[in-house]
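One protein chain is absent from this view; the other protein chains keep their places.
On to subunit A.
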Amino acid sequence: MTTTVLDVGAVDRSFGDRQVLKDVSFSVAAGRLTGFVGANGAGKTTTMRIILGVLAADSGTVTWRGVPVTREARQRFGYMPEERGLYPKMTVADQVVYLARLHGLSAADARRRTTALLDRLELGPRAGDQVEKLSLGNQQRVQIAAALVHDPELLVLDEPFSGLDPLAADSVVTVLRERAAAGAAVLFSSHQLELVERLCDDLVIIADGTIRAAGSRDELRGQHTLARYAIEVEADAGWLRDEPGVTIVDLDGAHAVLELAPGTDDQHILRAALAHGPVRSFGPVRPSLAEIFREVIK
């Protein structure tokens, strides 16, 4: 059972006469990672900025636990904008403490959590250094610390993995999973579909300012799974062409991908295959996120 905490309802937004969001609605649940996927310019950043109150919506609502989001509620949100930014001359620790205090933490709490978080992100030894003296990867970690330090109930991360090397990306993944496990709702956008596929529980797909699909990853896969099977047999699979109800999508010697007509029993095909000889594998083809994405944004 998942609890929806953030609801984006029928949000419209235009810049000049260009409408960038049209009737955008989706929800984000506590304790889950929600991936926000879309092409460049699809409206991801605008949507996130509206959730954070950095931009106003022309119409529509954003509610948090059932009530319209207030600045008070946003104090408990953490945000990592796509365009990263920190004060270059400020030290790492001062910076994170300052942002924690802007989110309403007391001076003592802010300092305690900053120390703990910087250690957790392996930035402890750099706490006293100016941000501009850090490598880009480490600056990125500071940015993540800035979004996490006040232990937000909702984390909104715009392209958190862009510019990260694989190791740093892994450590971000770990931290995000931890936060979700602790009950936070996490919404993040990404271009890296395999990463989103591996990481997220829920998915929201946006194209041209409209939501094309939203729901749990498995649900979406179920919806977009065609009656398509892959089979690998010992000998040639050419006999499949003569099976009733079978359309060959791809046939390559002992390997074939086929589509079954409605009402065709997959077990019948398996038995027929076994009658022809040993079967190495047989099962439904799960569409990858990239495939679902391509299909829904058509």
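Please note the rule applied: a contact is a pair of C-beta atoms (placed from the backbone, for glycine too) under 8 Å apart; a residue touches a chain by one contact, two chains touch by 3 or more; residues count from 1.
One rule holds in what follows: contacts and distances are computed from a predicted model.
Participant: Which protein name, taken from UniProt, belongs to the chain you can't see among "TRAP-type C4-dicarboxylate transport system, large permease component", "ABC-2 type transporter transmembrane domain-containing protein", "NADH-quinone oxidoreductase subunit E" or "Multicomponent Na+:H+ antiporter subunit C"?
Facilitator: "ABC-2 type transporter transmembrane domain-containing protein"
Participant: Touching the absent chain in the whole complex: find that residue among A:Arg101, A:Arg120 or A:His255.
Facilitator: Looking across A:Arg101, A:Arg120 or A:His255, the contact with the absent chain belongs to A:Arg101.
Participant: Which one, A:Pro81, A:Gly215 or A:Gly245, makes contact with the chain that was left out?
Facilitator: That would be A:Pro81, which touches the missing chain.
Participant: Hey, which of A:Ala42, A:Ala57, A:Ala169 or A:Ala273 is the one touching the hidden chain?
Facilitator: Hidden-chain contact among the options goes to A:Ala57.
Participant: List the residues of subunit A that touch the chain left out of this view.
Facilitator: These residues touch the chain not displayed: 49-50, 52-57, 69-71, 74-75, 77, 79-81, 83-90, 98-99, 101-104, 146-147.
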